[in-house]
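Got a structure for you, questions after.
Of the protein chains in this complex, one is absent; all others appear in place.
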Amino acid sequence: MRIQVINPNTCLEMTNSIGKSASQVASEKTEIIAVSPSQGVVSIEGHYDEAIAAFHLLELIRQGEQQHVDGHIIACFGDPGLAAARELATAPVIGIAEAAFHVASLIATKFSIVTTLSRTKIIAEHLLIQYGYTHQCAKIHCIDLPVLDLETNEQETYQKLLEMCQSAKQDDGIGAIVLGCGGMAKHAENISKVLDIPVIDGVTAAVKLIEALHGLGIRTSKWGDYDYPNQK
Amino acid sequence: MRIQVINPNTCLEMTNSIGKSASQVASEKTEIIAVSPSQGVVSIEGHYDEAIAAFHLLELIRQGEQQHVDGHIIACFGDPGLAAARELATAPVIGIAEAAFHVASLIATKFSIVTTLSRTKIIAEHLLIQYGYTHQCAKIHCIDLPVLDLETNEQETYQKLLEMCQSAKQDDGIGAIVLGCGGMAKHAENISKVLDIPVIDGVTAAVKLIEALHGLGIRTSKWGDYDYPNQK
Amino acid sequence: MRIQVINPNTCLEMTNSIGKSASQVASEKTEIIAVSPSQGVVSIEGHYDEAIAAFHLLELIRQGEQQHVDGHIIACFGDPGLAAARELATAPVIGIAEAAFHVASLIATKFSIVTTLSRTKIIAEHLLIQYGYTHQCAKIHCIDLPVLDLETNEQETYQKLLEMCQSAKQDDGIGAIVLGCGGMAKHAENISKVLDIPVIDGVTAAVKLIEALHGLGIRTSKWGDYDYPNQK
Amino acid sequence: MRIQVINPNTCLEMTNSIGKSASQVASEKTEIIAVSPSQGVVSIEGHYDEAIAAFHLLELIRQGEQQHVDGHIIACFGDPGLAAARELATAPVIGIAEAAFHVASLIATKFSIVTTLSRTKIIAEHLLIQYGYTHQCAKIHCIDLPVLDLETNEQETYQKLLEMCQSAKQDDGIGAIVLGCGGMAKHAENISKVLDIPVIDGVTAAVKLIEALHGLGIRTSKWGDYDYPNQK
Amino acid sequence: MRIQVINPNTCLEMTNSIGKSASQVASEKTEIIAVSPSQGVVSIEGHYDEAIAAFHLLELIRQGEQQHVDGHIIACFGDPGLAAARELATAPVIGIAEAAFHVASLIATKFSIVTTLSRTKIIAEHLLIQYGYTHQCAKIHCIDLPVLDLETNEQETYQKLLEMCQSAKQDDGIGAIVLGCGGMAKHAENISKVLDIPVIDGVTAAVKLIEALHGLGIRTSKWGDYDYPNQK
Partner (left out) sequence: MRIQVINPNTCLEMTNSIGKSASQVASEKTEIIAVSPSQGVVSIEGHYDEAIAAFHLLELIRQGEQQHVDGHIIACFGDPGLAAARELATAPVIGIAEAAFHVASLIATKFSIVTTLSRTKIIAEHLLIQYGYTHQCAKIHCIDLPVLDLETNEQETYQKLLEMCQSAKQDDGIGAIVLGCGGMAKHAENISKVLDIPVIDGVTAAVKLIEALHGLGIRTSKWGDYDYPNQK
């Protein structure tokens, strides 16, 4: 099977890093195709960035469908364009925020999120409400470094992440930590080992959930709300 | 003061009709500028349409800001791109769905929505949750005619609207009806008179709310979540 | 148009101060009539005070209706007697708490409330639940000075208000502040300027919302729950 | 112990009937004192009636406290003035709506309410939200007869009540029925026997809950929100 | 009447202590029968302990029903096996957590819980959601001593309890405190006196609630969800 992992921003380093994380957990038979739009925003740090990125990512969804990929991943923690993408697709589409929430809820009663900028907190909060996870998320922490620092300033962001995850583990009454950015995927395993608590990254979670849906023969429902966009 | 009323789809008849409705309630000193994008979708009937429309409407928000308009109205009942628009603007930005909900809640304990297609119901439901109006909305009814019929098939849509509003009044235990599409604005007054119940249209509601904010000297907060998009 | 602004307590200084705030934002064509009951409680600082005040304010609503005012404002942050007043009135009736919440939600994702006494917090909390704003209110702060100090001890209350608004701005992750007492209206503009964040006072907000409803020709619904009290 | 049962309307037949119901379940050692205000409204059928009744009932609470009664019951299904009464009292105060909800939730997973007029439905709905019982109440039914018919038209109201309770039992997926008016207390036992399902009346429920609190030595908390009204 | 008070763990000291607390508030005519299973877990400190305890307590419910007791109390703060017990019983069954929540909500707007171990917090949180008390519980505090210390280390646990209740009273904005363990019943009265705030213990609360139901002639509903277990 082939999964298209879409980094909705235009930062190629992040696309590569996300693709690598995805490949590491993919089954032998799964091919990971990491893509990103050629136009749009170089990082997604607010509602405006999301709206621009959503527009461009929908074109990639369309292309992926034409190439008959077996699933799409929206690799930005705000899950931008998710419902719109599902209207375009028959293959399943999964956002990395929802993927991480689903997985966290299967192995812990509560989780905390560690994400990038304070101004993106509201986006995570809206997703928690929309998806029904408010009572399972103890707290949202922000390292308050720009998203691109995850690529250009790798060591410092790792250090900040580690510290914040450590204090989340101690103080939040949780059983798991969710990393709130596609660019953090590469650090999940290390932090989990160092802190001895499950640390969930949405990119890898989404890969395995797409594989799970594929194994079930379940695709995006075309009955009702996710039907193809109306022809005018 | 000048208010930019944005019809986010490309149907000029609807832009004109919305502009006319807006002008009818605007104060003498308020200039209504009705605009619509030159590109995008001809009607908004789902999440995909919304995402495309949001992209193009943001360009109009930007232009409006450069022209120093005093407020922006997003004249589509799903309030597409609202949070993103607020990041771009210092002038207030109001969506017609939220406008209608606010006004309805000031004069009735409960309202019902009468909108176009069943597949847009989910969009209204998400807004009700996000804005906090779930317990004040009794029911969402759909006339199940395409959005464009509101322009091309005016008499039939009016008839269907009237019947559905009538049965909402009788059966839903409500005190007001909210019309769920910018293209329905022109019918609000008539239906209200015929049925003798407040019928609220978001376009006119948004005009008066923008004027209210203007009179208060209150603009979109630039402290926190609605700050200008981050420069990278 | 004429708007009756009702201070539901018997403190005339507060009635005057509220009337002045209301007049400052009213349109040229709007006449503000500030009234208060001759009997009742001198300040409203709990449920009992509210119940007594509500009784007397309803008489003022009735008188206002006889005088054909075009709107009523209940200028106490607990919105006492609001639903009862709407049953008596055909003109719209707006409470200053709901007015402030509506306005705040149009320009910020979240707000905090700064109010007077800790024991009135529960009243604000119940309103947030009833109106559907719990997820948009970050925190309720109390300066813990009696309501009457707002008139007799103006400088100290301003100072306390300012400090509390400042810390709300820094710590609460908000975009706007709501002042939780009619007697605070006079300080809103100053604090907003000093702190550079929208500070919303319900008295002025309610004036502009009533004007907005008037401009829309929308009055309190007499179909259903807000119908006139039953004759026995 | 002495329990003051307050019928907040001025209909003496109802006061007597409520007092009789209360006495039938009271312990031997409990004296029931059924009172009603000499002024106010003759029946409570909306928010306005509630506000007027609350004012007058508070005077009775005060008198009861001076007479050192051991508990107060507010025998109107909207629990008017409940929080205000608790500020005045050290003895416990219980409303018949909350009493009925508490009891119902102890013996069934869900209940339906059968009350008088459609326009009082909104009052019950607000109480369910405020008290936290929304998910335990399946439906609110209205017999749509005026409250006073419960006294003047006893046989017809009984018949209507019985029919509605019967259909609630069959259709609502419930385990108990709550009667939504103090004047219905006298019918609870009969309906329960005829329909073979627990039918809960708030008047009798409140008597036993007050006795329970008395037996526990638990009185209205004077720490915090229910402290005595502030002296000015 | 006879009430069976079931300590669902096998610690006899706790059974005795709970029985004694129950007897102290029971009416003269009420006989308290304190029982505990001979098999199971010696203390209940998590979901596993609850599941094991529930199994054994159901046998005691069955025995109690055969002996025609007039009510059952499940004297563990997680209310383990409550719904299952109600299916077996015609007599009312009450858990001590729900009993305490009911009583607290009748005399205060908000309460805090002081319980034993941090890992049992999630159990209390789930009950608050299920019963509808989330908005009335300000905070859950844990003394973080094992349940059995309540018997073996009485003085230290009392001291810890007292300190935590003291800080809950000061900081939580509450009107009452709920003790979160059957083994804490014996301390409720003392702490309440020392701190001058209602301190509610679920064991005694449940006794009086069962007596109240008995006085009303209300038993567990056998219509619907709590009907006897299906015969296969």
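Every chain is named by a letter (A, B, C, D and E) in the order it is written, and numbering of its residues begins at 1.
The rule is simple: a residue touches a chain if its C-beta (ideal position, glycine included) is under 8 Å from a C-beta of that chain, and two chains touch if they have at least 3 such contacts.
Predicted model, so just to flag it, every value in this text is computed and none were measured.
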Touching residue (missing chain; options E:33, E:83 or E:195): E:83
Contact partner of the left-out chain, one of A:11, A:25 or A:76: A:25
Absent-chain contact - pick from B:122, B:145 or B:195: B:122
Per the touch definition above, residue among A:20, A:62 or A:208 touching the missing chain: A:208
Contact partner of the left-out chain, one of E:2, E:119 or E:135: E:119
Interface with the unshown chain - residue positions in chain B: 118, 121-122, 125, 129
Hidden partner chain, residues of chain A it touches: 25, 27, 83, 86, 92, 94, 98, 102-103, 105-110, 131-136, 169, 173-176, 189, 196-198, 200, 204-205, 208-209, 211-213, 215-221, 223-226
Chain E residues that touch the omitted chain in the full complex: 41-43, 45-52, 54-55, 58, 81, 83-84, 86-88, 117, 119, 121-122, 126, 129-130, 146, 148, 224-225, 227, 229-230, 232
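Basically, only the chains that are shown with their structure count from here on.
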Lowest number of touching-chain links that must be crossed from chain A to chain C: 1
Separation of mean Cα positions, chain B and chain A [Å, integer]: 31
Separation of mean Cα positions, chain D and chain B [Å, integer]: 43
Multi-partner residues of chain B (at least 2 other chains): 83, 86, 109-110, 135, 173, 224-225
Touch-based graph of the chains, sorted into line, ring, star, complete or other: other
